[in-house]
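With one protein chain removed, the remaining protein chains of the complex are shown where they sit.
Now for subunit A:
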Amino acid sequence: MTSHVLKNSVPAKRAAGSLRRKPGAVARAADTMVGRGLIQMIAVAAFFAAWEVAVRAGWLTEFLVGAPSGIWRVFLGSMRDGSLPVDTWYTLIEAILGFVIGTALGSLAGLGLWYSVFVARLVEPFIVAINSVPKIALAPIIILWFGTGFVSKVALAVSLTALVALIAAYQAARDADSDLQALLASMGATKNRIFRSVIVPSTLPAIIGMFRINIGFALVGAVVGEFISSQRGLGHLIYTASSLYDLNTVWVGLFVLMFVGFVLYHLIDFAERRILPWRQVNTAGQVQV
């Protein structure tokens, strides 16, 4: 495209011949997997270096913000004594169980509502009402009901993810192409058949998109549950450390949480590519603006 324009306009020809480089040439050259990764790593390293320098120079107080060197020391120590892996494991399992149960229940209920417009209209105001309650506010009751252990964290994660899943799945089922449904009906398909052959596959992209949001919510549920009362988990680690002004430990918990969320997000990306091969975007054909 660009070369075509250049060839045909005299001022552009002159500009190309001048010393001025074409804008964006550097960005284009760097825009490869390796190039981007390098830039991202440099940015992260610079950030931590600046942080460390600022603490050592006395511009920031380690007591209030922590320091990368201290964070690293805490990280190594808690890895060695095995407490960090255990805490991570607890939170991870709580979040994953909460995610799976909440998302499965919600998605099934949301898709199920496709079967009956009557039932869907009937329950809609209730869903909206329940959804408008900040679920975190339920945490104290959930702890009362399910105890201070593992189950209450899972339950909190379920409460955070189920309605998101329900609403997303129901919306997607309602938006499924009615012409495809009519086509199958004209072939004599039953409602169950239409559900299996149109509703389920056509809602999958939206449902998998919702997985990404729900993974985050499930982690919120697990961590907040641990904040309120727990003996284990990254939320417990962060909460107890911050009450002791041990900022380096707080950061260790936060960074591990970030890492866990990041990995889970990419697992979903990976699953999406496997489940939805028909939806792969061909980036080679992308228009350069």
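Criterion: a contact is a pair of C-beta atoms (placed from the backbone, for glycine too) under 8 Å apart; a residue touches a chain by one contact, two chains touch by 3 or more; residues count from 1.
Throughout what follows, contacts and distances are computed from a predicted model.
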item: Undisplayed chain, where the name is taken from the UniProt record, one of "STAS domain-containing protein", "Glutamyl-tRNA(Gln) amidotransferase subunit A", "L-lactate dehydrogenase complex protein LldF" or "ABC transporter ATP-binding protein"; value: "ABC transporter ATP-binding protein"
item: Among A:V123, A:I136, A:A185 or A:I208, the residue in touch with the chain that has been omitted; value: A:A185
item: Which residue of A:R193, A:R212 or A:H266 touches the chain not shown here; value: A:R193
item: Interface residues of subunit A (partner: the chain not displayed); value: 177, 179-180, 182-189, 193, 197-198, 201-202, 204, 276-279
